[in-house]
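Shown here: the complex without one of its protein chains, the others still in place.
Which chain is which? They are A, B and C, in the order written, and residues in each are numbered from 1.
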Amino acid sequence: MAAMTRRFVHRLRVRYHECDLQGVVFNANYLAYFDIALTEFMRETIGSYQRLREGGLDLLVVEASVRFRSPARFDDELDIAFVPAPLGRSSMVSDLQLLRAGETVAEGRMAHVFVDVEAQTTVEIPDWVREAVEPWTATPTGD
Amino acid sequence: MAAMTRRFVHRLRVRYHECDLQGVVFNANYLAYFDIALTEFMRETIGSYQRLREGGLDLLVVEASVRFRSPARFDDELDIAFVPAPLGRSSMVSDLQLLRAGETVAEGRMAHVFVDVEAQTTVEIPDWVREAVEPWTATPTGD
Amino acid sequence: MAAMTRRFVHRLRVRYHECDLQGVVFNANYLAYFDIALTEFMRETIGSYQRLREGGLDLLVVEASVRFRSPARFDDELDIAFVPAPLGRSSMVSDLQLLRAGETVAEGRMAHVFVDVEAQTTVEIPDWVREAVEPWTATPTGD
Partner (left out) sequence: MAAMTRRFVHRLRVRYHECDLQGVVFNANYLAYFDIALTEFMRETIGSYQRLREGGLDLLVVEASVRFRSPARFDDELDIAFVPAPLGRSSMVSDLQLLRAGETVAEGRMAHVFVDVEAQTTVEIPDWVREAVEPWTATPTGD
């Protein structure tokens, strides 16, 4: 029996100044969109990103990638799906998808590590975060 | 006899993503350019903006304005002239001018106050800052 | 008897990357917020900003100013009130106010002119725009 998982999606509208001379969203802004989706994902799961900070923790990006499929344009409404893979010891790898009316605009992946802000070292993901995030992680594929 | 004053100018080149769908620099980026000129002005006068921070101080913007004369475009080289008025007790009001090959692109004004970072209160501009900045302030007009 | 006027307000949430090392929204981003409010104001009044473009028109900023009252911070929800003064022949001067839970975060003003995109000249505001915007303009003070 497959475990039920939920899929987190955040909607935003492309702002005028996020577009460049080509008339489309400037490529770096896709990573900013991913970051916004992360913030909203943290709101949904643990209450807010600040709750991490209050717990002396932070999230550092260690890797990010984007494949651009179809340009997003000014005033487009985009849905950003944020799907973390099953959590590692201190890392969270998330798949992101940007959709406009169901069409894929871009796909990406971000890898984050949890760090102790004081010690500036990676830390094990605390249980209260793990429990809040796990219902949203991708179902492991396969048997 | 007029006091000799020096005029601070910082040159930068317009970046692709700073331009918008109209093919010109997005209006908010002019304030970012002004801020870059402030950083470079602090480097010229007191060594670096961080020296303020190391002294427990910071600069807060309290007012900013821009008049747009002629649009700046991708790849333009712009000169930003930064001219502080004679310093107040805790405030610095600066006139800014954006020039492209001598032509005025925009003019603006920024008002900053010096604050104590710990106390979160405005503070009197310390002498070491005042002495470094004064040779660059606008000559008071008039007799 | 006072004419009834409506007040346009757009809500947005401060994004992580809009804040700087001081922990507050970077000053230039206030102008970007104003621009977002303008886009949403155009949506409310004439359908969308693109309808202007489809009519061969565009809006150019000629002047912008901000007074910073109380710093906005990451994750704050801000209300931006956008109140155009009674329209000029080809210009629209608008007062903007940024509020957080009723408290004033910043105030500003933007002056725009309507231009013909082809001719690159200012044009008289067309009637269809004027009629759509006028119910939202500030009541002239006085008498």
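Throughout what follows, a residue touches a chain if its C-beta (ideal position, glycine included) is under 8 Å from a C-beta of that chain, and two chains touch if they have at least 3 such contacts.
It should be emphasised that the depicted structure is a prediction, and the values quoted were computed from it without experimental measurement.
Checked against the full complex, the candidates B:Ala32, B:Ile46, B:Ala64 or B:Leu78 give a single residue touching the omitted chain, namely B:Ala32.
As for the chain not pictured, it touches subunit A at residues 22, 26-32, 35, 58, 60-68. Considering the complete assembly, subunit B touches the hidden chain via residues 15-17, 32, 35-36, 39, 48-50, 74-75. Within subunit C, the residues in touch with the undisplayed chain are 16-17, 19-21, 23, 26, 28, 74.
Here, only the chains that are shown with their structure count from here on.
Of all chains, the one whose mean C-alpha position sits at the greatest distance from that of subunit B is A. A comparison of C-alpha centroids places C closest to the centre of the full protein.
Of all residue numbers that take part in the contact between subunit A and subunit B, over half occur on both sides, making this a same-residue interface.
Its C-alpha atoms superposed on subunit C, subunit A is turned by 180 degrees; the angle is given in steps of 5.
Per-chain Cα centroids separate subunit B from subunit C by 25 Å. In this assembly, the C-alpha centroid of subunit A lies 31 Å from the C-alpha centroid of subunit C. Computed from the mean C-alpha positions, the centre of subunit A lies at a distance of 37 Å from the centre of subunit B.
Residues of subunit A in contact with at least two other chains: 16-17, 74.
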